[in-house]
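A single protein chain has been omitted; all remaining protein chains appear in their positions.
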Amino acid sequence: MSFEAVRDLINNLDSKIIDNRIGNPAFRDPSVKTYPLNKDGFRIIRKVKSPRKCVFIDGGNQELAGAPNFSVQINRVYFSIWVNDKSVRERILPKRIEFFSSTYSTMLDKEIFYGTSVFPSLPDQKIFLPEEGDLSFNSFDSSIAYKNQRADIERVASISRRFAEWHIAEKIVLNELDKGDIVVLDGTLQTNFKNEEKYMSKLFKAAKEKGVIISGFSKTSGLLTDTGLSLLGAVDKIASDHRVEHEWYYPIAEASSLDHNAVILAVKLCAGSNRIYRYEIQGDCFKWMSELELNEVLSELVYNSCDVTFPGYPYGLVDADRLARVSYDEAEYYRGALLSQLSDVGKLEKFARHMRAKDSHSILNMLVK
Amino acid sequence: MKFAHIADVHIGAYYDETLAELSSKAFEYTIGKCVEEKVDFIIVSGDLFHVSIPDLGAVDKAVKQMRRAKDAGIPIYVVYGSHDYSPSGKSIIDILDSSGLVTKIVKGRIEDNKLRLEFITDEKTNAKITGISARKKGLESKYYEILDRDALEREEEFKIFSFHSGIEEFKPRELTPVECIPISYLPKGFDYYAGGHIHDRSENTLPGYKNVIFPGPIFSGYPRDLEKNAKGAERGFYIVTYNDNTIKHKFIPIKVCESTYYEYDATGKNSNQVKNEFQKNIGEIDANKKIVLLKVKGKLAGGRTSEIDFSEMKNLLYSNGAIYVNVNRYGFTSSEYTDVKVSGEDVNLIESKLFRENIGSVKLEQDKLLGKKGISLAQNLLKTTRLNPKINESKKNYDARQVDDGITTLELKEVM
Partner (left out) sequence: MSEIEVAAQVIGGKVANIRLREKTGRKIELGDLLIVEEDDGSGLLLQVYDLEFGSQIPQSMRELAAGYTLEGYGSNLDFLDPKLRNYIVAVVRGIARINGSKVTIPKILPRFFSTVRDIREEDLKFLTKPEHPIYLGKVRSGSKVLDVDVFLNGVDMFTHHVLIPATTGRGKSNLVKVMLWSAVGKKFGILVLDAHNEYYGIGNDLGLKDHPDAKDNIVYYSTNPPPGANTLVTNLKSVKPWHFEGIIRFTDAQREAIQLYYDRFKERWLEQLVQETPSDSDEISAKTIAVIQRRLKTNLGLYFEEDRGLICKNKAFNDKAGEATISNIIQSLESGKIVIVDTSQLSDKAELLIGSIIGHGVFFRYQEYKGVGELDNKPVVSIIIEEAPRVLSMETLENTGENIYDIIAREGRKFKVGLVAITQLTSVIPTTVLSNLNTKIILGNEMSSERKAIISSSPQDLSNDNRTIASLDKGEAIVSSIFTNFAVPVQIPLFEEFVKSYNINSKKTGDTFFTG
C-alpha cells in the first residue's frame, strides 16, 4: 500500500469536505418544507415512562435461486412489542411471518412484465401476505427500473416483502395496539413502488381510527445539506459545537406529498452514544400530537435505545432485524432443498440453464476464498 | 496389715470320698496357715462351696475350720461365687453369714439407676472392703454396668475390691470363649483386687489397676483342675502384706497329694493292641498314694471301644496304691461306633435316636437287650443315673439307691 497516495487522498478529501459551512437540509422535492439548521433547533427529550406500547417491525429476504427471468426468495417479517425497555407478549398474532415468493418474467401485451406468486410457510399465514395482483410490474416501470434499463428481477422480488411489512403492520394495529401506541417501521414512510401506496394508506387509515402513531426509523440516511455535507453529520456538528447534551431531537423537514407524508426528525436517543438517526412520524399523527405526547413517544424510543451492545439504536429494531434476517446458512439450506426438489421432479436442468446466466460471480467468489 | 486371699474352694464338689477328703484337707491346711501367719482377715472371692446347698458332711468339716478362724480373731469376708449363689437368697453363705462365721461384704442399693456400694470396714485394720458377687451365667455384669465407680474411687483409705468374674484382659488364650468382664468395669485405684472364678493363678497389673490377683482353687473344683494339678499346676492362696504403703503378695502353695497324668492315643490301632499296650504302660506308672488320671483318645482302626475293660485297668492302678483313678474316654471312638450327629428338639427323642442308631453295633444275645426293648431298657437305665440326691441324703445312701433302681430296671433283683 502506498502511504503517500493515501496521505494525498486524505488531504484532497479534507479540502473538499468543508464542514464549517453547515447549510440547510436539501430535498429535491420542492413540496418538502425544511427547517434551518442552527443551535436553536434542538429539543431535549425528557425521559418519562409511559404505558405506550411500541411495536418494531422489520423484514428480511434472501434469494434462493435466481436467473434473469426468475427469482425465488425466502421472505420474513418479524415484530416485537415493547413498553419502554421491557418486551411484552403479543396478544394473538404470530411474531414471525415467513413466506416464499417466486418472481418470474412474462410477456403481456408485447411487454415483459414481472409477476410474483407468494407461498406462506404456514397455510394460516396467508392472510398476512400481499395480493399477488399488486405484485405485477412492467419491467420498465419507473419505480423499479433505472433510466431506460430493464429492472433487475431480483429487486422486484423483494417488493413482496416490503408490501408484506405494510400489511402486517396494519394487522398489528388492528389486533395488538391501542390508542397512543406506536408503530416503528424500519426505514422511511415513503412509498416507492406502484401499488405500495395502497398498503400504506390502509395502514394509516387503521392507525388513524385507532389513534396509533405510525413512524419509521432509518438505520442509514443519505440526506445532504445544501452545502454538500451529510445532513445527520451536520446536525451532529452543531450539537457538538454547542455542547448539546442529553437525548435530543431536531426537526428537519415536513414532507406532504402523496407518496410521503411525514415529519422528519434527527434524533439522538442515547446521551452516551455518538449516533444520530433519521426518524419520521406520519404527518397526520404528528399534527394532532402535543409537545408532551411527542416527548412521550420519543422517550419510549430513548428507553428502548439503552441496550449496552448498541447504545442509541432502538433495541426493538436490533431484535427485529436479527429475527427477520435470513442468514446465509439458512438460505443455503433452503437453496439445497429447492434444488433437490427440482431434481426430484426432473426439472433441475430446465431452470439451471437460466441460472447459469447469473451465477458465475458466486462461483468466482468460491474459487478465490 | 496382713490378710489372706482365697478363692474357689468348692467345698462339697466331690462325692468321691477320697477327693472330698482331700478337698477338706486343703481347706483345713489353708485356715491353719492363716492362723499360723496371724492374718488380720481372710477374703474368700466366691465359690467357697460348690453348690448353694451342699452336702452337710462337707459343710460340717468346713464350718469347724471357720470356727477355728473366728476363734483366732480372724474374720472371713466373702462374696458369692457362681456356684454358691442362690437366686432365692437361701444359700449356705447366708446361713454362715447369719451365724457370724463369715461376713458378706457386698452391700449396696440402687439409686437413680446407679449401684451405690458400701464399704465394710475391717475393725482391726480399717481396711475398706467391697465388691460384687457372682450371679449365674455371668449375669452380675448388669451390676457392673450401673456401678457408681466414682464414689468408690473417691475413698482414700486402703481398699480392697473382691469379685468373682473372669477379666477379659487377663484370661488365658484357651479361655477365649469364656465370657468375662472387661477390667474397665472395676473401679480404679484400689489397693488390691481379690479375684475369683478363674481356676488359674495369675498376678496382673494394668494402668489404674494394680494387684489384680486370682489365686485359683486351693485343690480342685472340676475334673479339669485335677488334670492341671497332675500336669504341674500350683494350687494355693495368697497372703498379702501392706506396710509403709507397700503391698507384697506371697503365694502359699498347697499340695494335699501327688497326681500323675497319662495320655494315650489309640489312633490307628485295634482294640487288642490298645488293650495290651495300655495295660503295659499303666502298669509302669508309679501310682502309690497318687491321684491317677488317664486319658484315652483317638479312633480305633479295628475292634470296639467296649472290648477294652478300663475298670480292670483302674483296679490295677488301685492295687498299685492309687488313691483315686479316673479314665477320660472323651474322644475315644471306634469306626464301628462313631459319633452320630442328630438334631432334634426333644432330649428323649435324641436319646432314642442315638440308641437306635448304635444298638446294632453292640453284640448282644439276650432278647430284652435287642431292638426296641433294648432301646427302652437303655433309656430307663439312663434315667436312674439322673436321679438327684435327696435333701440330706448321704452319699452312701444315694449310691445305694441308684444301684437298687438300676437293678430293678434291669430286672435283676431276683438274680441279685
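Order of writing sets the chain letters: A and B. Residues in each chain are counted from 1.
The criterion applied here is as follows: a residue touches a chain if its C-beta (ideal position, glycine included) is under 8 Å from a C-beta of that chain, and two chains touch if they have at least 3 such contacts.
What you see is a predicted model, and the numbers here were worked out from it, not measured in a lab.
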Hidden partner chain, touching residue among B:Asp16, B:Glu145 or B:Glu263: B:Glu145
From B:Phe3, B:Tyr185, B:Phe214 or B:Tyr242, residue that would touch the chain that is not displayed: B:Tyr185
Among A:Pro68, A:Gly211 or A:Pro311, residue touching the chain not depicted: A:Pro311
Of A:Glu98, A:Asp236 or A:Asp319, the residue in touch with the unshown chain: A:Asp319
Listed residues B:Gln65, B:Ser133 or B:Ser352, member touching the removed chain: B:Ser133
Residues from subunit A at the interface with the omitted partner, ascending: 85, 87, 270, 272, 304, 306-309, 311, 315, 319, 322
Touching residues on subunit B - with respect to the absent chain: 79-80, 89, 104-110, 113, 115, 133, 142-147, 149, 168-173, 175-177, 182-185, 202, 204-207
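Basically, only the chains that are shown with their structure count from here on.
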Whole-Å separation of chain centres (CA-atom averages), subunit A against subunit B: 116
